[in-house]
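For reference, the structure is listed below as structure tokens.
One protein chain is absent from this view; the other protein chains keep their places.
Here the chain labels run A and B in written order, and each chain numbers its own residues starting at 1.
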Amino acid sequence: MTGVAPLDGAGEGDVTFVGDAAHAKRIGASKARVIVISESLDAGDAASGRALVRVPDAEVAVIALLESFAPAPIRPPAGVHASAVIAADVAVPKDACIGAFVSIGARTRLGARVVMHEGVRVSENCEIGDDCVLHENVVVRERVRFGRRVVLHASAIIGSDGFGYRPAPGGRGLLRVPHLGSVRLDDDVEIGAGTCIDRAKFGETTIGAGTKIDNLCQIGHNVSIGRSCVIAGLTGIAGSAVIGDGCRIGGRVGISDHVRIGRGATIAATAGVMNDVPDGATWGGVPAQDIRLTLRELAAIRKLPEWSRRLRHLLEGDKK
Amino acid sequence: MTGVAPLDGAGEGDVTFVGDAAHAKRIGASKARVIVISESLDAGDAASGRALVRVPDAEVAVIALLESFAPAPIRPPAGVHASAVIAADVAVPKDACIGAFVSIGARTRLGARVVMHEGVRVSENCEIGDDCVLHENVVVRERVRFGRRVVLHASAIIGSDGFGYRPAPGGRGLLRVPHLGSVRLDDDVEIGAGTCIDRAKFGETTIGAGTKIDNLCQIGHNVSIGRSCVIAGLTGIAGSAVIGDGCRIGGRVGISDHVRIGRGATIAATAGVMNDVPDGATWGGVPAQDIRLTLRELAAIRKLPEWSRRLRHLLEGDKK
Partner (left out) sequence: MTGVAPLDGAGEGDVTFVGDAAHAKRIGASKARVIVISESLDAGDAASGRALVRVPDAEVAVIALLESFAPAPIRPPAGVHASAVIAADVAVPKDACIGAFVSIGARTRLGARVVMHEGVRVSENCEIGDDCVLHENVVVRERVRFGRRVVLHASAIIGSDGFGYRPAPGGRGLLRVPHLGSVRLDDDVEIGAGTCIDRAKFGETTIGAGTKIDNLCQIGHNVSIGRSCVIAGLTGIAGSAVIGDGCRIGGRVGISDHVRIGRGATIAATAGVMNDVPDGATWGGVPAQDIRLTLRELAAIRKLPEWSRRLRHLLEGDKK
């Protein structure tokens, strides 16, 4: 057995998996001889001659399977690379892995088994919890706090100053609003490559436990995101927005400042959210609203050129 | 007295501030005993028992107040960190702060008191004015010029090659257009984390004095942005667009190449601007137009499903 592969790409030596009815119908076309399948599904006649492994949820089972095939994660060797520059008062746990060219500022506390890949920058007075992994060239500014098992992908930037200005008195340019607060990422948060999370004006910008944010997202100052949310790439969340627990936010979404998104809400990709979203709702469109309304409007717009033509005829007829 | 806090979050020991009528009405519910308030506002009875500090603009006053509470900015110690790699012909002013792992190329000139945080890369032939601050892992490519007090947040990238290709003769792939120009950032410009500003094909991509650009924006080759503009996150401005002085551009906006945006214009978040915008106008939507037209269309679209239903009835009635 050589590995795990998707149904269509699997060779005879691979394990494959079937987690939905659409894939179940295509079993016959796969070369795989070992199929992990959700027990709710019917494999049909096509499964004959193959080993079916029935599990409660094939997608979950395959995650465990993949991990058993996965190479060990790449990380710097345990200890501190000779080139790293670490402030004298920082205690590095002996099982930490600190790579080349890492810099760590004064009074920062490091949890057990933290991993910092090459070029990571952590500033002063930070707290990095046990088992956090910071990938290459991540930047963590001063006073930021992480829980345990936080993962930051390459070049993520945590704790940059929030974006706030006021016209200077007398109309001469702009005054910058100082951002005295910071950022807190709770346990099991994962932040994508290049994603920016700005520090609060007061208090903390917070990301709740278990929330996952994709690459190249912008999270503004004083935003509060709940637990176990999933936020896809290129999404922007403006200052002081509040996102409830368990929300799912699609790619390229924009959320205006101070908007509140209720628990368990879903925001469709590309939406622009300018009003509060109720708990559990599914919203989409620009400006976003209940997605059923948006879809109804889209359907009406699709017919609009034809209605226009007929309406012109009617109105012109009417005028005669 | 322990600090400055927003009206709702302030404790008894905090100073708070009230800059608009909506907050003035909520003074009664705040624990703060010292309130900085704009002199145009009426604090009402709720203010009794509290110290009111009347100022022309509470938001401006609180900026000064915040700065007095703010910890000193974190920066590398004065001098050059032992690990920095600086070309032999670069004169480092003695009050500059150059952090660990910084690299600076030949013939680059540094102004007084420049600050470069860990991992900053400045290439050859650049000019960095007095009091500029370059945060961690910023990249500045060759021949880029900064005025004074320019701030670049972490991982900002200034002077990458512009994006321009031509089909190669004979249809064999794409030829890259060389970008011989550069980038100039004038005094007091501030550039957000991860934001990219591309170098010009000829001449310079320019950002005028006092302009502030948020995180993860993309500014194309030969763009010219005026003075004191404010541009929010995830905005993209395509090649050779011209933005006048004092424009305000919302988040996730796209501006097409060669478009001209007049002085003092406002572009609403998520707009896609494909045509020139007059001075002082407020535009929104995709494609963008005067926002009053966009809002009128949105209102009509909201009613469209209902109109469709009635119209179908009318037209079918009409046909009979």
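For the reader, a short list of remarks on this structure follows.
Here, a contact is a pair of C-beta atoms (placed from the backbone, for glycine too) under 8 Å apart; a residue touches a chain by one contact, two chains touch by 3 or more.
Note that the coordinates shown come from a computational prediction; the quantities given were computed from them, not determined experimentally.
Here the missing chain is touched by one residue of B:Thr16, B:Ser155 or B:Thr211, and it is B:Ser155. The chain not shown here is touched by just one of A:Ser30, A:Thr108, A:Asn125 or A:Ser155, and that residue is A:Ser155.
Where chain A meets the chain that is not shown, the touching residues are 3-6, 9, 56-57, 59-60, 63, 66-67, 69-71, 74, 81, 83, 99-101, 117-119, 135-137, 153-155, 188, 190, 192-194, 209-210, 212, 214-216, 228, 230, 232-234, 251-252, 269-270, 286, 298, 301-302, 304-305, 307-308, 311, 314-315, 318. Of the residues in chain B, those that touch the hidden partner chain are 83, 85, 101, 103, 105, 119, 121, 123-124, 137, 139, 141-142, 155, 157, 160-161, 163, 165-166, 168-169, 173-178, 180, 194, 196, 198, 202-203, 216, 218, 220, 234, 236, 238, 252, 254, 256, 272, 286-287, 293, 296-297, 299-301, 303-304, 307, 310-311, 314.
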